[in-house]
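Of the protein chains in this complex, all but one are displayed in their positions.
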Amino acid sequence: MLPAFSTTTHTETAKRLAREVNTFVDAEIIPNELLLAQQGEQSLRLQSGLAHKARQAGLCGLFYPLSHGGKIASLEDYLLVAEQEGRTEFSQAIFASHTALDAHMLLKFGNEAIHEQFLQPLVSGDALPCYGMTEPGHSGSIPSLITTTAYLSNGHWHIDGRKWFISNANRATFMTVLARTAGKETALNQALSMIIVPTGTPGFKIERQLTMMGHSYGQGEVSLTAVQVPEHYLIGTCGGGLDLMNKRLGLGRLLRAMNWIGLAQRCMDLMGARIHSSRGKFSRLAEKQLVRQHIFNTYQAIAGARELIRIAARGVDAQNPDEIAINVAKMAASHALCIASDCAMQLYGAEGLSDLTPLYGINRIARTSRILDGNDESLISSVGRRLISHYQHHAVYSFD
Amino acid sequence: MLPAFSTTTHTETAKRLAREVNTFVDAEIIPNELLLAQQGEQSLRLQSGLAHKARQAGLCGLFYPLSHGGKIASLEDYLLVAEQEGRTEFSQAIFASHTALDAHMLLKFGNEAIHEQFLQPLVSGDALPCYGMTEPGHSGSIPSLITTTAYLSNGHWHIDGRKWFISNANRATFMTVLARTAGKETALNQALSMIIVPTGTPGFKIERQLTMMGHSYGQGEVSLTAVQVPEHYLIGTCGGGLDLMNKRLGLGRLLRAMNWIGLAQRCMDLMGARIHSSRGKFSRLAEKQLVRQHIFNTYQAIAGARELIRIAARGVDAQNPDEIAINVAKMAASHALCIASDCAMQLYGAEGLSDLTPLYGINRIARTSRILDGNDESLISSVGRRLISHYQHHAVYSFD
Amino acid sequence: MLPAFSTTTHTETAKRLAREVNTFVDAEIIPNELLLAQQGEQSLRLQSGLAHKARQAGLCGLFYPLSHGGKIASLEDYLLVAEQEGRTEFSQAIFASHTALDAHMLLKFGNEAIHEQFLQPLVSGDALPCYGMTEPGHSGSIPSLITTTAYLSNGHWHIDGRKWFISNANRATFMTVLARTAGKETALNQALSMIIVPTGTPGFKIERQLTMMGHSYGQGEVSLTAVQVPEHYLIGTCGGGLDLMNKRLGLGRLLRAMNWIGLAQRCMDLMGARIHSSRGKFSRLAEKQLVRQHIFNTYQAIAGARELIRIAARGVDAQNPDEIAINVAKMAASHALCIASDCAMQLYGAEGLSDLTPLYGINRIARTSRILDGNDESLISSVGRRLISHYQHHAVYSFD
Partner (left out) sequence: MLPAFSTTTHTETAKRLAREVNTFVDAEIIPNELLLAQQGEQSLRLQSGLAHKARQAGLCGLFYPLSHGGKIASLEDYLLVAEQEGRTEFSQAIFASHTALDAHMLLKFGNEAIHEQFLQPLVSGDALPCYGMTEPGHSGSIPSLITTTAYLSNGHWHIDGRKWFISNANRATFMTVLARTAGKETALNQALSMIIVPTGTPGFKIERQLTMMGHSYGQGEVSLTAVQVPEHYLIGTCGGGLDLMNKRLGLGRLLRAMNWIGLAQRCMDLMGARIHSSRGKFSRLAEKQLVRQHIFNTYQAIAGARELIRIAARGVDAQNPDEIAINVAKMAASHALCIASDCAMQLYGAEGLSDLTPLYGINRIARTSRILDGNDESLISSVGRRLISHYQHHAVYSFD
């Protein structure tokens, strides 16, 4: 049974929802994990069924904007729930939590028509967004290299380009495309824009599906050829795409990091289960210091990352997002998940590598976390640069 | 300039005191650090002078019990101040912060006579405590091996034994001795007791001074031969020594961990200074990713450890100390200090190894932190064991 | 072009063969890797075709016993060739190198009938061995838990039990079964035996196929129900199974470690290619210190592991295998592969996770290497124990 979350400062709503999500995950999703992991029709049907059940139980889109069905307003408060959702790799689609980011972006930066045409169906579960930023042949971490172009003519955006590694491309109903709307002579922070493209628009084509560590997440390579969409499908301002991209990344990183912490906790619980299983008892795993070290390291990584996320979330809640805090939280959560899933997999031996446990899937998520939403190296470099430049003006860094 | 600590939940008192301590450290101690580091008469005189100044400025014993001159009641609140104190390795003696632990122990577990004879002079700066637990030839981490004995006869404790690595033994006015008051047949948690021994008592002898990484902290080896002290010099109950020892350790670990975080921050600040110095500019250190990695790692370690301490401190404040939380906080703080001081020393090159910077002293503190107050290995093992045993009864670990 | 291997002490034969294997791998296997990675009929056909080609080119079974078609006698000498083979994860089946271990075991511990019935077809490519040690529900690392039983009756071994994670179980023509031939009262080193069971024998059944990190290596779970094989299918002596198992493990670890080093070198080469690709140039990867650190770490890990393997191999060649040296070499090679494949995957970003590069497959091999043939923890523990016990009798450890 899950404890009462009593020592924290979370709202009663968040505590209640966290408990409900916890129960749902345990009762409905975890028993089906190995099935859900098998790619194919049956698994997709199962997933749809569970999503339907979650929606009926009032557990879908909990972090949608309050105006659009969400139930939790502050990011810090949502941490509690997001961790519970995150305990299984399948929950994002089931709880529609992966679309909360798009919902917030559309609400904040979309006009009314967009709210009606895209946001409304999204929160009711009738539309599925995807995000088209990364391009083949270019480094995803360098936005200045974006080559997809859009120009306005006759009240329409004309878009040409190619995107890849687009999650859910195969099932999405629309894509938010990051495109270049001005030439190389324009400063980057005025040269990019975000435009919505329904996936049914002529010229939008999924060229191929890509797998991620052997698993298909619907990651698609997409071509946009002479695609046309109405002028008002622009999000934010024309030329403001870089700014939007960074805002999206900031929130996106934290939402994902919260899920990762939940998944890391799950790994720790799986370790506990193994150690006390009859197999674990035979091998006297509980007495082995190297096993204790695994669980110690996992605990410490999770506990620390959790608080780093909380601090970063608090900044976002206070409309004062701190990029250093956000990126460090993302890195810490990714690290906690990597440690946790590696230790758990190790403890399960050959079984942990096989399809008899959910560990292999979790391990995959862990590995992608070091590349996704900002790879380790560029985050270390940019956070380091910012910290260093702080010292140009100050002798002391204050952690408050 | 130090920021306003505005985002945290600390009291105004703590914020103000933290700022005052910060100013004092910057103005009075840091300029004298290299002198203070030179062992000898002059340095001791300097230290006494600074301690006197700090007392006059009302910055001494800030975490003493409120009833005895302290100004901050909650451990979490004290975190803010303790970090500022910790920014120099010399502050403990100057701010008398290292005796706060003894003050709390004496107040809580000593009788009135003890309050008068030992606690009162301690808080007024006229007495200096030391703690006699570790014994030569035995593993300090295993209390069952304690061989110093005490028996009651004629209203006096008769004590025989030998202790070593006793901090401040050379200057202390009394020692709290952990002794065996019952035979091997008695369970350990009823066999040990804590008794106060004034260092002037006949039979109390400092056999030799030991250095720590080449530096003398007044670490003494002490023999107790037919020492006699009055019966009421017992702290707590007879046989309750193990329990007291654990209570002392818990609080002691957190107090020290807070100081370590301050010292780690100092190292980060020293890195910043070096990078922007003319030397650092010549070598273009700010642009080097390996330098950025050092500062990133340092930041992350500090920021995480700080929150782990906060959580553990909150538990203590709520009279609900959690041994797992405390030990993990200690390990994280020690780790943060090790990372920070190693990176800073590395960045300063040969100079960082020399007596031209305070880094070598900081590095020494860092190295002892992995042995002191519970060595890494036994903490990993005992925290791991506890976490594992949690799973005997629960399927899930909750971090709240 | 591959250099002349001039500085080493290897035979001309080994140098020549290494060059030929290198050419074959580059020309025939690497261009087909992505196809070979797709599981299914087509990929299996491709693999057979390549195996045929390799046999015709005289590059199959190079480490078979010289009497049975092998071309290299000493393990140290084979290191050169094994690395070249190891550069692709598909080479073992193509060069039949994974059966060299069985060939040596059969030759050394099998009787003449076994040589004729099993060894002969094996080296000619008409038989495929598999090895049945690990059992479901038990810790694979603890041989004392083996429950499969065999007893002799009427000139036949009667075998009952269950094995899992048996590589190549789906295609093997015979299995070497480790079974218990004496009761719990018998000392373990006299209680186990190895018996050959043709996979067509009645009672031998593949219950299911298990995947390894999402990939099927033909890893089977196999039941043996009242299986009967002739008495002379025993390898070694009755009761000598534990000894044989250790001998097999020793040689097996080194052979695999050699392959891993080749695979790790491949990762390094892939990094080099990426850095100098047009993508890598756009991102100026060559100038980034964190990228240089990756390649530095990879180089150091490979170069060190390679020599540790050499030392261990020399011991085996001199009929004086040193278990410490072998296990440390295994761990170092596994570590080098883990580092190398992780760095390479990281450097390739999302592409490195996808099916557009061989990295994901290599990463899988890397992850299994820490569990296979002795998991990290039990190797650390047993090597540590041996090293410690050395000091019971000696004051000094000599590395010569």
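We call the chains A, B and C, going by the order they appear; numbering starts again at 1 in every chain.
The working rule: a contact is a pair of C-beta atoms (placed from the backbone, for glycine too) under 8 Å apart; a residue touches a chain by one contact, two chains touch by 3 or more.
Computed from a prediction, not measured in an experiment: that's the story for all the values here.
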Shown chains in contact with the undisplayed one are A, B, C
Touching the left-out chain: which of C:V328, C:M345 or C:I362? C:V328
Listed residues B:L35, B:A113 or B:L145, member touching the removed chain: B:L145
If you put the missing chain back, which residues of chain C would it touch? 1-8, 80, 265, 268-269, 272-273, 275-276, 286, 289, 291-296, 299-300, 302-308, 310-311, 314, 318, 324-325, 328, 331-332, 377, 380-381, 383-385, 387-392, 394-400
The missing chain sits against chain A at residues 288-290, 293
Against the hidden chain, chain B presents residues 134, 137-142, 145, 164-165, 210-215, 219, 278-279, 282-283, 288, 290-291, 345-346, 349-350, 352-356, 360, 363-364, 367-368, 370-372, 375-377, 380-381
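Operating definition for what follows: only the chains that are shown with their structure count from here on.
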When chain B touches chain C, do the two copies use mostly the same residue numbers, with over half shared, or different ones? same
Tell me, please, which chain's centre (mean of its C-alpha atoms) is farthest from the centre of chain B? C
Turning angle required so that chain A lies on chain C, C-alpha fit (0 to 180°, nearest 5): 180
Averaged-CA centre spacing for the pair chain C and chain A, given as whole angstrom: 38
The positions of chain C in contact with two or more other chains are 288, 290
